[in-house]
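These notes concern the structure reproduced below.
Only one protein chain is missing; all other protein chains are in place.
We just call them A and B in the order they show up, numbering each chain from 1.
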Amino acid sequence: MEQRPQRASCRWFLVWAYAAMLFSGLLLAGSGASAGETLKIGILEEPKTLNVWRATDAWSNKVLGLLYQPLYVRDPKTLELIPWLAAEQPFFDEKDLSYTVKLRPATWSDGTELTSEDVAFTGNFINEFKVPEDYSKWDFISKIEAPDKHTVKFYLKEPQATFLTRTLTTPIVQKKEWVDRIEAAKKTEKPLGTLLNEKIDSPVSSGPFILKEWREGSYLFLQKNPRFFGTGQKIQGRLLGPYIDGVIFKLFGTSDAAILALKKGTIDMFWWGVQPGYMEDLRANPDIELFQNEKSSLYYMGFNVRKPPFNDPNLRRAIATLVDEDFIIKRILQGYGVKMHSIVPSGNAFWYCPDVPKYGEGLDREGRIKKAFDILRQAGYTWQTAPVEASGKVVNGDGIRLPDGSPMEKFTILTPPADYDPHRAMCGMMMQEWLRMLGIPAYSKPMAFGALLQQVKARHEFDAFVLGYGNLSLDPDYLRNFFLSSNDKPNGWNMSGYNNPEFDKIADGSAKALDRDKRQALIWEMQKIVMRDVPYLPLYNPNLIEAVQKGRFTGWVQMLGGIGNLWTFCELKPAK
Amino acid sequence: MELRKYIGRRLVQVVIIFFVILTVLFLLFRLAPGDPVSRMVDPDMTPEDAHRLKVELGLDKPLGIQYLVYLKNFFTGHFGYSFHYGEPVVNIIWSRLPNTVLLFTTSIILSALVGVFLGKIASWHKGKKTDSILTIGALVTHTLFLPWLALIMIWLFSYKFGWFPITGMISEDVWLDPDSGFIAKSLDVMYHMVLPLSTLFLIHFGAYLLIMRSSMLETLKEDYILTARAKGLEEKVIRDHHAAPNAALPVVTSVGLSLAFSINGGALTETVFTWPGIGRELVFSVSQNDYPLAQASFLLIAAVVLVSNVVVDVLYAYLDPRIRY
Partner (left out) sequence: MPLLEVDNISIGYHTRNGYLKAVEGVSFVLEEGQSLGLVGESGCGKTTIGMALMGLLPPNGSVSTGRILLEGKNILVMSDEEKRRIRWRKMAMIFQAAMNALNPVQRVGNQIAEAILVHNPSLEKEAALSQVEGLFDLVGIPRERLTDYPHQYSGGMKQRAVIAMALACHPKVIIADEPTTALDVIVQDQILEEVRALQREFNIGIIFISHDISIVADMCHEIGVMYAGQLVEFGPWRTVFESPAHPYTKALLSSFPTLTGKKSDLVPIPGETPNLINPPAGCRFCDRCPEAQAFCKTTPSQWVDIGSGHKALCCRS
């Protein structure tokens, strides 16, 4: 009779043994590299891929940015383009619309020389395969020549303002690493798909660090690249290292855990924005150093200007007047952000037009309502109960009618759900309240992100929405993309359906303006037009707050977009 | 013979149900709003780029063709490439699954063993202090909110006391050290497993305790317990050899199904503890419309659940001689 329980426990043992077997399989792979003086960085998501052509997520790009290098990078202070793999500024020949770029001596991580062949190969490859996300930066190039090892010549089909800022900031890959893969891919049914599905385990790179080990689900270890071309060089007055032996990206499932690890000293840096909720605690902690920087980002409310009621710019202007940006910054962002007056963030100083209409600026709640009321009343809107009485007293408006006399239908403001982004969801709620004071029947509605994009971007079935770009390119060409009438198509970038021939003309001019100052004037003009018509209403630009261990490393470089930039990794030194 | 026939019949059922699930899954994901490409909101991506990407992913094809591709991928055991990782789905699943199995299977077995043991004790002391303490303890821990408990555990034992690593499954210090051998690495994983395991254990043992306790109380009313007592057996023998094996039968079903579902892990647990398991991937793949990965993960769960249902039934027959098929 003692047999039975034994038999049962024997079963359990078998199951457990099975688990143990799986477990030991896991441990078979070994590794070997010493960590030395390494910077440990907490990240919240694993890089999806180290295939530079597939990577679209922020986390892959954080790692890839340290591996693959472009010809030109941005100066952290001025945001000017400065030569990186290139030796000097490009030479433009107006006659044949060509740019000549001289290369700096540089080596790939496998020891071979980085030459003009590699640069030409990268461009030709993108054009041949129409690599998504990069093709639009290269499709206007008709030919790339490599007259000698250190010279590349790009021939353009037409003048293109973004050639310097976007095309020449594309990371360069090694011909040797990719050429065989490309040949093999061409023989498959879907060459591009095959290449995008290529798994890159040990990328051949030219950056300050090289990939040593990627333990999926746990960490990535990058080692100092002994062949980095920048080592010992002075670029923009900065003597480059790297001065640290390596970088470890350590994965954390939640911000809570990552911040605990930072406080505990398990990691030296948390490469993600710290939410305002953690600030008080971190600020009081003597071991933590905080950096606050502006971001190149845009959070805005978009209107569907294809149909009533938002086809009327007066209504959009009235709403712009109602929106209290100070409130959003102070209450929703808890002070960690800057107001946005234009589509271009103010931190992008050269392109940002300071001279755009600023609706309701300086007015208090009541003042805004009165001003918005005036705008609407003059445009022919009527109310059953006007929000502002003859005596000037502000009440809750009701029964608003459009200039044509028809009642304003209820409409929804679509926002991402609060668990995706509490700020945007909260903004939607505030907008609803502010609009209702004026008797405008607005309803804020959180919607799953995928569904929201489907409604807004693919189907154009919406009234208004709140969306944002967390990492906007430093080149303002997006301004053109967002509002060009030809981009008003399913899945196109003109989600509002803004259609203004005057704007289109200036925008096209800006894309072809090779002179920076001329282009600046056009870009400013475009901002003025957009802010006059308000198809997008910029709401806020949050600051990026990053936290590091105090006293472990020095030399953090702050720039637009935070301390996690190439310069920091080239200049960071262990503290004594 | 009978049993073999029974298993055969059940397996046929399993295959049929599996194909229904296979099809329903396909439709469910396609009917859900959004698609993997339209999520890529980078302004660098033109509509033409997006379309090209859709073609590469095969999403431009009519549903019927997509379904056939899906079936082909299934039968060739390939399951396609993940839209986001660009890696064969099989590779992703195989790299994550063992971690999930290790943590969750161990936790279920541990909580079941302890739950059964404590449930036995609670029922034996029914109405007394021991019973109240155990029952209330089980109810309280079982109803705790897992992420909350997990954070408390991390904060207390990792951050305050510093006894355990904050999260993760391995520590880079050990794994990057060329001197670390198999044992050192295994110990490292076990060390990292203590907190997540304890958390899962605290949440789950209560359920088994309560099942065992009530099942045991029912069993103690049975006549053969009276017989055992009449025979002059010691109380401990009656409890452990007569009541407990009978009472543990419902726990077997519960454990069997929990084990099956454990392969989908717990996205929350895995996230809070940064455990590189399949649960997080699953949630992520659904939210990112990564159809191939999500489909394969769900199919895996369906298959395991279906098969383990059969296994539990057969095991039941093995444990309870009354049941014959």
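Descriptive notes on the structure:
Going forward, a residue touches a chain if its C-beta (ideal position, glycine included) is under 8 Å from a C-beta of that chain, and two chains touch if they have at least 3 such contacts.
Keep in mind the model is a prediction, meaning the values are calculated, not measured.
For the chain left out of this panel, the touching residue among B:I7, B:L28, B:L144 or B:L319 is B:L319. From the options B:L53, B:V101, B:A228 or B:A260, the residue with contact to the unseen chain in the full assembly is B:A228. Residues 222-224, 226-234, 237, 241-242, 245-246, 319-322 are the ones on subunit B that touch the missing chain.
Operating definition for what follows: only the chains that are shown with their structure count from here on.
Computed from the mean C-alpha positions, the centre of subunit A lies at a distance of 36 Å from the centre of subunit B. Residues of subunit B touching subunit A in their complex: 32-35, 38-53, 55-57, 81, 84-87, 95-99, 101-102, 105-106, 109, 113, 151, 154-155, 158-159, 162, 165-170, 172-173, 175-178, 182, 185-186, 189, 240-241, 244-245, 248, 259, 270-277, 280, 287, 289, 315, 319.
Contact residues on subunit A toward subunit B in their complex (touch as defined above): 1-2, 4-5, 8, 11-12, 15-16, 18-19, 22-27, 31-35, 40, 48-49, 51, 54, 56-57, 130, 132-137, 166, 190, 192-193, 196-199, 213, 215-219, 221, 248, 250-254, 256-257, 260-261, 263-264, 266, 448-451, 453-455, 457-458, 467, 469, 472-473, 478, 481-482, 487, 489-493.
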